[in-house]
Structures are given as structure tokens and as C-alpha cells.
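With one protein chain held back, the other chains of the complex are shown just where they sit.
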Amino acid sequence: MTNPDPGGRSDPERPATYIRFDGMLGYVENGFNLIAAFSILSLMLLAVAQVLGRLVLNAPIPGFIDITEQAMAIFAFMGVAYCQRVGGHIRMEIVLGKLHGRTLYICEMLGVILIAFTVALLIWGSWFHFDRSWNFGDSTMDIRLPTWPSKLVIPVALSVLFLRLLLQIYGYARLVANPDRDPVGVPVIHDVEEVAKHEIEEALGDDAGKGGAK
Amino acid sequence: MTPFDVGMMMTGVLLVLVILGVRVAFAAAFTGLVGLIIHFSMMQGFERGFMTAIKMAGTIPHSKSVTYALSVLPTFILIGFLAFYAGFTKQLFEAAKRWLGWLPGGMAVGTVFSTAGFAAVSGASVATAAVFARVAIPEMLANGYSKRLSAAVVAAGGTLASLIPPSAILVIYAILVEQSVGKLLIAGFLPGVFSALVYVAIIVGVSAWRGDAPAIKGFTWKQRFESIPGTLPIIAVIAIIFCSFFFGLATPTEAGSLGAFVVLMVAFAKGMKTKQLFQALHETAKLTVMIFTLIWGVLVYVRFLGFAGLPDAFRDFIVALEFSPWLIMICILLAYAVLGMFMDAIGMLILTLPVVYPAVMALNGGEGVSAADSTFGMSGEACAIWFGILVVKMAELCLITPPIGLNCFVVSGVRPDIPVQEVFRGCVPFFAADVLTIAGLLAFPSIITFLPALMG
Partner (left out) sequence: ADVTWNVSLWGKRRAFTEHVEKLAEEVKARTNGAFEIKLHYGGALSKSRENLDGISFGAFEMAQFCASYHADKNPTLTVLELPFLGVSDLETEVKVSKALYEHPAVQQDLGRWNAKLLMPSPMPQYNFAGKGDVPASISDFEGMRVRALGGLGKLMEAAGAVPTSVTASETYQAIDSGTVQAAGFAPHAHLSFKVVEVADWWTKNLNPGTVHCPVVVNVDAYNALSDEFKAALDESVDPAIAHYLDTYAAVYDKWWPELENRGITQIEFSDDELASFSEKAGPIHAAWVEEQSANGLPAQEILDMVKKTIAE
């Protein structure tokens, strides 16, 4: 099996179907995160245009605040599944860090099940929120942009997260069944040193974080 | 069961979940959701109550994320990621070395000032420590500085980034407590500088006493002035950001965007590649979504608390305590110090503020209290700003304290030849400096409130 894995994970003993779904979902997640990244870049350019337009041309962008607010749903939500995949949502690892083997995987699995339950209900609730704005109407305060597109982003992004969580539940379940398997598709727990290494990579770029002390 | 009982019970559940390692954002959303279901089931019966709870919870992610004031966050984060590529680190450090090297421990003093300068374009403490570990530590070691001091000064200097604007954590505080983002950011400036000066005093004192950190002499005035042009881009960015906030020339989001734009241009001029921009954007997006998830997740829980009436109850409890308000304040700060040893700074603030902040405000005499009628001798607004800077300073302190002082691990990670225990030991004087700083901020609140008061 040589499915490309966008997360860069590899494993000798790969459950094929699972890996394939994981890979496809990975592409979707990466794409969503890319959209979020570009929405940030666009927001920055829009704000620069707003300032210059106002100061230089006396022509600010009409409804700048309305546009910014509605667009915020993109970078606030589109990367949520990607962030879960790479273990980016913060947590305390004081207790988990002490656990090993099956106990650890059971705890991790229960944690993800709890998240999946929450996210499922939130998808439902946020869909209702979208549905009201779609059926009854809703618009922003200044230039009356419809709010439903922005409200739709939430159940969509959370649905991708939900799929990711299902995969992680499966990933932990197969480790609970046999803790000696290599972990696939689940973020491995980092101790503080590894967290630090990640932070360094993020601050200095790919080539860093290997501890080059030259 | 009263709504209040449900509130207490679910708060207990949340604590257990967080300690057990459930991701904080979702642990809070889960607790809030279940709490809402129980609450509305008690009011309306399970079938109706369940749907009411789901629909109520479902409004929060959009409602709370789509808030203009929060749009400044990704711009600040982006500035931080790009500042390294723009080459700000080296030039700052070079200039600081040439101008301040003659002091006892001069290189370390230079490191503190250059981290403070970098803090003015970076919103993240950990990233600041990471980049300076690369630039400053080798030079200090080459000049005969001990590993312990070199590493510690970088770890400690890095913490300045969350006080000196721009600072993501101060923005989050401002939004949670509904105060002006611009004022909170400006308020962090003097305490950041004050912190840096206390660090410098400690370095000069300890170095003069121990003699293990030689002064660097022999730079001519010509060489000193030659180091200035290299720092101009960073000074320009600082000026843009600071003036925008202080004089209100642009909103925080606009200022953050202008700053990010200028840093981006400088970074491109300094040879940053498109691939690196992509990487910076990717990391910015990841950190942004992490923070937003945390915000709305916790706000689901806070909405439930609102229905349960818990913040009001905690406020009444604190106000009814018969201890001196100053003692209560110090206890609250100590509690933050302990919590911060085990928790991420942003997570800690978002999780605790909705309950703690109203209590602190009530302790001072309420939101609208005048300075004359207040407990701590400052108006409601000033107290909100003062408390914000204090808790952020507490959160920063935890970056250099064991067991998980992340800055120390980062420095040790960049320099594997320096064990993390060594960095923690080196941080002891800086820990003392921070305690002094916090005492100073408690005793002289005007260090915090002076600049924001000028803004009107």
C-alpha cells in the first residue's frame, strides 16, 4: 500500500481502508486550513486597503467591519479538524503523560469519544442556527450582508472535525485491542521537550528544531 | 437540585476532565452543553429542554467568534511568525550589544533589550525565546558567559513579548472582560519596559558580584551609530503599531494588518521565500483556530454558567470574605501562579476569567466605581486594566518556572548542550526579578494605568 499521507505519517502495519480514509480526509483538512490561511492574508490586505483608502483617497471600504466579521468564520473554523489531527488543541498532559500502554489508549479513546459526542451535538445546534438565518432571514448591521454563508461554515467545518474524531476513535480502539501496534492516525503524546521542539520549528522554520547549535 | 448546584457540579466535572487531559476547548464545550441540557430539562422537561440546550449551544460558536475585536488576533500572530524572516533579531541584538556591552553582564543586558524590542513586533513569548536562543546564546558563550546565564536570560527575556504590544493574550483578555483592546495593549507597554529594567538591574548586580559575565568594551561611537540603520525597519513597525493604538489612527485590526504587511515586505526584501510565507501562514492559521476554538468552547460553558448564575454567586462569595481585599488579591495571583505551572497561559486565562474577573471588579467596588470610592484606589476601568496586566505577568512568570516552564525547554531544545535543569537554575534570579516586578505593579498601579489614562 502506498497511499500518500498528507500528515507525513508512515507505518509498517497499515490498516489499508483506514489509511485511505485518513489520507483523503487529510487532503480535505489541509485544503480547509489553506483556505483559512489565505483568508488571514486577505483580511490583512483588506485592512491595509481600508486604511490607505481612508487616509489617502477618502474612500474607505463600505461595510469593512461587516465584511471582516463575516469572513472571520473562515479562519476561526476551517482549520479546526487540521488542528485536531496534529494535536494542536491545547490540553494538560500531567496525568496522561504518566500513563502507558492500554490504560493510556483507553483514556485517549474516551477523551475523543467525549469530544465527538460534543461536536455531533454542536453540528446539530449550529445547523439550526444556520437554518434560521436561511429560512427567516438575517443580515449584518451596516451593509446588510446575509449571514447564512458564514453560519454555514460552522456545521461544515465541525463535520470534517467529526469525521477526524471518528477516525481517531478507531485509531485508539485498535491500540486498545493491541497496545503493541504502531499508532496510526492518532496524535502521539508529546512530553515537554517535544512540545518545545515543535515550538522551535514553528518559530524558526522547517530546518530548525533539530537542535543545530552552530 | 437548584441551577446553582448544577453549575457547581458541572464545574467540578470540567476540572476533572481538564486534569485528565481532555482538550480544554472541548472539555469546556462538553461541560457547557451537558450543563445546558440539565438546566433546560429541569425547566422544560427533557424532550423540550434537550432541544433548547442544543439550539442555544449551537448559536455560540458563530456568535462569539464573529466579533470584530477578535479579528486582530491572526494579524498579531502573523507578525510574530514573519518577524524572524525579516531578520529583526540579529540587527537588534547587534545594536544592543554595541550600545550596552560596556555594562557588567553587558551582553546579557543587550539580550534583554533586544528581546524587549523584538517583543514589540512579536506576540508570542515562546517564539521570541526560540529565535534569540539561536542569535544571542552563541555570542554570549564566545565572550565567556556561563551557559546558565546565557540560556536563562533568553528564556526570561522571551516572556516580555506578551506584555509589550502586540500581544495576543492581552487582546483575548480585553475581549473577555469587554474592555478596550487598544488601551489594554498600550497598558502592557510600561510594565514590559519596567520588567526589562528589573531584569537588567538583576543582571548588572549579579554579574558585578560574581564576575562571570564580562563587559564587552571597545566599540567606537562610529560603530555604534552604524548599527542603527539595521534596526530602522523594526523601529518603523513598532512606530506604526504603537502610534496606531495610542493616537487611534487605526483600529487594532488595521494596525496589526499594517504591521504584518510591513514585516512581510521587509521579510521579502530580506530574501524570504514564498514557501516560507506559506509555512508562516499555515502556522498562523493553526494557532488562530486553536485560540478561537478555545474561546468559543469555553464560552459555551460560560453561557451555561450565566443560566446557572454561578459568576454572581462567586462574586458575592469573594466580596463577603472578611479578609483584606489586598490579601484576597494576592491569593488570587498566587492561585494563578500555581495554575500556570501546569496550564497553558491562554487556556488558563480563558477558563478562569469569566468567574474570577467579576469577583475582582466587585472587590474593587464595581464596574462603574470612581477611584475615590474604590477599594484599590482606581476606577473600574483602571482596575480592569491593572488586573489584566497582573494576570498576564503571572502567566508569563510560569514560562520560566518548573515543572513545565516552556521557555526553558525551548531554549534547551535549541541548545541541546544546555540541560533544561541548568536553564531553570539560571532563571532563579529572573524569577526573583519577576516577583519584584509584580510587587512593584501591585504597589504602583500607575505604571500600568498611566498610558491608557492619557488615551482618554
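Per-chain residue numbering starts at 1, and chain names A and B are given in the order in which the chains are listed.
Everything below uses one rule, namely that a contact is a pair of C-beta atoms (placed from the backbone, for glycine too) under 8 Å apart; a residue touches a chain by one contact, two chains touch by 3 or more.
Note that this is a predicted model, so its numbers are computed, not measured.
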Residue among B:118, B:242, B:292 or B:307 touching the omitted chain: B:307
Of A:28, A:65, A:99 or A:120, the one touching the omitted chain in the full complex: A:65
Chain not shown, touching residues in chain B: 40, 44, 48, 51-52, 55-56, 59, 63-64, 68-69, 178, 180, 182, 247-251, 303, 306-307, 311, 367-368, 455-456
In chain A, positions touching the absent partner: 50, 54, 58-66, 128-129, 132, 136-142, 144, 146-147
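The working rule: only the chains that are shown with their structure count from here on.
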Rounded Å distance, chain A centre to chain B centre (Cα mean): 23
Complex contacts: residues of chain A adjacent to chain B: 33-34, 36-38, 40-41, 43-48, 50-51, 65, 68-70, 72-73, 75-80, 82-84, 86, 88-96, 107, 111, 114-115, 117-119, 121-122, 124-129, 150-151, 154, 158, 192-193, 195-197, 199-200, 202-206, 208-209, 211, 213-214
Contact footprint of chain A on chain B as seen in their complex: 17-27, 29-30, 33, 54-59, 61-63, 65-68, 70-71, 74-75, 78, 81, 84-85, 124, 126-127, 130-131, 134, 138, 250, 253-254, 256-258, 260-261, 276, 278-279, 281-290, 292-294, 296, 300, 342-344, 346-347, 403-404, 406, 409-410, 412-417, 420
